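With one protein chain held back, the other chains of the complex are shown just where they sit.
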Amino acid sequence: MIKQLEITLTAQRRGYHLITPEIESQLHGTIKNGIANLLLQHTSAALTLNENADPDVRTDFESFMDKLVPDGDKIFVHTLEGSDDMPAHLKSSVLGASLTIPVENGKLKLGIWQGIYLCEFRNHASSRKIFVTLIGE
Amino acid sequence: MIKQLEITLTAQRRGYHLITPEIESQLHGTIKNGIANLLLQHTSAALTLNENADPDVRTDFESFMDKLVPDGDKIFVHTLEGSDDMPAHLKSSVLGASLTIPVENGKLKLGIWQGIYLCEFRNHASSRKIFVTLIGE
Partner (left out) sequence: MIKQLEITLTAQRRGYHLITPEIESQLHGTIKNGIANLLLQHTSAALTLNENADPDVRTDFESFMDKLVPDGDKIFVHTLEGSDDMPAHLKSSVLGASLTIPVENGKLKLGIWQGIYLCEFRNHASSRKIFVTLIGE
């Protein structure tokens, strides 16, 4: 069985945000066992799995990634859309825009400490869309 | 329905290349809705999704990634295949060799600004193969 749907997330401030509940709520009444493929339909944000308990982890993600790809770095040519734009593109590919997560007994089969992060890299972002494909039985 | 095929891309110069049309052309007459899993069969190149409009973005990808993992870095032990080889392996894992992309109504369901990049990290690369698995109905 294949089921596809689009989720629109409310706009978030720049940073790392736990969105596991928003994703999980879409599973009800779809597949019991299989996979959920999530593709974020954007190139200046990302999806990743990481620690779901201590908000300090999300703070440290931002500190580290902003140091790794600094806003306004002079090496960038693509600068018309702002000093945060090209860094956002790079972070999107380093962390990835897509996740494929197992579903077992109607629930996302994540590790006990794993949550889904929406990584928002723009200073002034709009709402973000995720296209979900569920494959299973 | 499962369908599998191998795509051979023409050899590309070192850099970041949009290959969405080559991938999309393989979908005709296969599945209508589901997913396309692409696995690049190499360890010194990568596949990633990013901005499909301004070529400057691809230039900036190369500047950034070459600064992140410099050719000939003295920390590397694996140097026999050239100063660009170990950096190519690392970049391949940082950006990833695989993508899973939704298919809707017979087309790749990418965001409007998203394209598939072949990231070629070697100075003198041969042609690259992508193994495609389509799962859907």
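A and B are the chain letters, set down in written order, and residue numbers restart from 1 in every chain.
Just so it is clear, a contact is a pair of C-beta atoms (placed from the backbone, for glycine too) under 8 Å apart; a residue touches a chain by one contact, two chains touch by 3 or more.
All of these numbers come straight from a predicted model, not from anything done at the bench.
Contact with the undisplayed chain is limited, among A:15, A:34, A:82 or A:106, to A:34. Touching the omitted chain from subunit B are residues 2, 4, 37, 39-43, 68-69, 73, 75-78, 86, 89-90, 92-94, 96-98, 100, 129, 131, 133, 135. Across the interface with the omitted chain, subunit A contributes residues 33-35, 48-51, 54, 56-57, 59-61, 63-64, 67-68, 94-96, 99-102, 104, 109-114, 117, 135-137.
Assume only the chains that are shown with their structure count from here on.
Chain centres here are Cα averages; for subunit A and subunit B they lie 20 Å apart.
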